[in-house]
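What you see is the complex with one protein chain gone and the rest in place.
What follows is chain A.
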């Protein structure tokens, strides 16, 4: 089938997106719609001593001004973190209270204290400026290391020293001993820069309360509407689940930031009940910088030991993770089970220990962002490998080869059990595609033009397809991470797939239809994908962690298995053949080896007319399935970046970028390549451009694109993309996932290339021109002094 698995099919959804016909949350217009504007703290830390809303309430078009006291008074619950992590001493994490509207204290710039509901967005915003909040400023702390220092301002009373947890994984003593006996030990101090997610569509919500039915509807920018409904119902007490419908229509990018249920959605729902008006809120870009959950923000000191042959003896890691002012929904899992469990990388390491201290600061909450923990792990390991190779005078590719895991399954000392892969093969493919042999000549040619050319490697591995429910449950997760699907064959043979996965750019309408087409031989245009509406689709867990292929599609396959079994029974009955002899081929259901057959739609019709079904068979052709993965999946690959640094200005130009990935089975190469392009662009953004900066007092200095540098087309090169597929043995399609690889693998490749070019290992992300120029000067200065 030309539309099936592996076909480079054009995305079905693109026509409406490209022609501006997509329907996003902000496009929703309800009757009687009012608009919300939030009154936000200008201070990083302050007591709220009083709110005077009288002037705002008196303004034209203002429906209501609502405060945190009213919200909590109505029983709306505090925001929660859904993953319980215990400290090394067994004590539970210290979670401070987070109300959707602050009542007595604000803890970051942008923390909401009140909401104005008015007849237009403009009136709401103007009135929000007229709300007078009496703040008593408190000392603030914005940086994780300072938050842990003695005498630092306390963000939450119940988290002494701002420590949320002090967690560890692996064997500390054995790792220390292994380092002691090593022939060489490399030590690195790295920061993983704080990022703002910047989806093209900002967050938005439209909440409606139906008084007659006592029922709520929420349109929102969500990656997981069912999880949103569950949390809004079970924890925030907005409404019971059967009285709350959550719809995530077209969503323009998420990168993790739209997993979480934010104060704004909760407030809009509650406000719609209070005001009996539909309430719309759409973030502007400044609000997005101030309130969307940020990503990364680690400070790490690590040591890696090697024996005389370059084999890794031990890896000891100490990380401080900045969580911001409150614990966001999955924040606790990111620097623990999504980070430290990947610290074995692609390497056979017997001794690993990682200590993670999570800390509160007066900054916006930090949570999962494209890769979530895995980019931080990969960056650390791959900087370490490159640095160690340079220190030991070895070829960095050779050092990696000596340590690659070669047989599977492979149990690491940090929980993960890798199921498959071909790490040397990935690297070989990348080396060849990048023309490593020609690098010295390219470097010499660049030198003639006054440019410093460098090359850097990164061999990443990640854990996707999250995740086996029982396993994550045993590690503290509050939810199971299975997925659901329903396959509805209509009487005319067209097919609807109802999925708990949610597309916010991934192209599910195309790829999900492709696996159906592949299985039943129907054209992809005869398959529609239904998602993102809790009233239409059975409970599902949504899209993040590259799980839609490995988990979401697997659920569809399970449901298709059931449909196929029933189709064969019906056809066998009608065609008077044995069920075992029925085959589905090219849109027809045939008796093998004969000319007896039914067209696909004839089987559908037979199922619904029910005139001639096997005895006892229920009419209809609709099957559902839940799929719970047995393991994570492990996409891996080798990336090579080649850069030219202008020593006069410190400007880095990425001149070549090669990616050789193992994503398991590829459904649509076009979409997979798009994911790699976007992921690598974000990785390059992290490496050389992007960083959220708060000053010492917690003021956000990067509140717009004037100061937050996003990658643009001319910042990234044309990519060379290779695939080296090994099939995942643990799910029916053999899929591993591709959504985050680029963002995980690219940053260390780029930084390794820049440090190669300028001759120092002492460089932090983002490698801005100013930083590279300073590092270049610092690298030259000691020589001058000697």
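Just so it is clear, a contact is a pair of C-beta atoms (placed from the backbone, for glycine too) under 8 Å apart; a residue touches a chain by one contact, two chains touch by 3 or more; residues count from 1.
Criterion: contacts and distances are computed from a predicted model.
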Which of "ABC transporter permease subunit", "Acyl carrier protein", "Coenzyme F420-reducing hydrogenase, gamma subunit" or "Xanthine dehydrogenase family protein subunit M" matches, in UniProt, the chain that is not displayed: "Xanthine dehydrogenase family protein subunit M"
Absent-chain contact - pick from A:33, A:275 or A:702: A:702
Chain not shown: contacting residue from A:27, A:648 or A:762: A:648
Touching residues on chain A - with respect to the absent chain: 122, 125-126, 129, 286, 648-650, 689, 691, 693, 701-702, 705-710, 768-770, 773-774
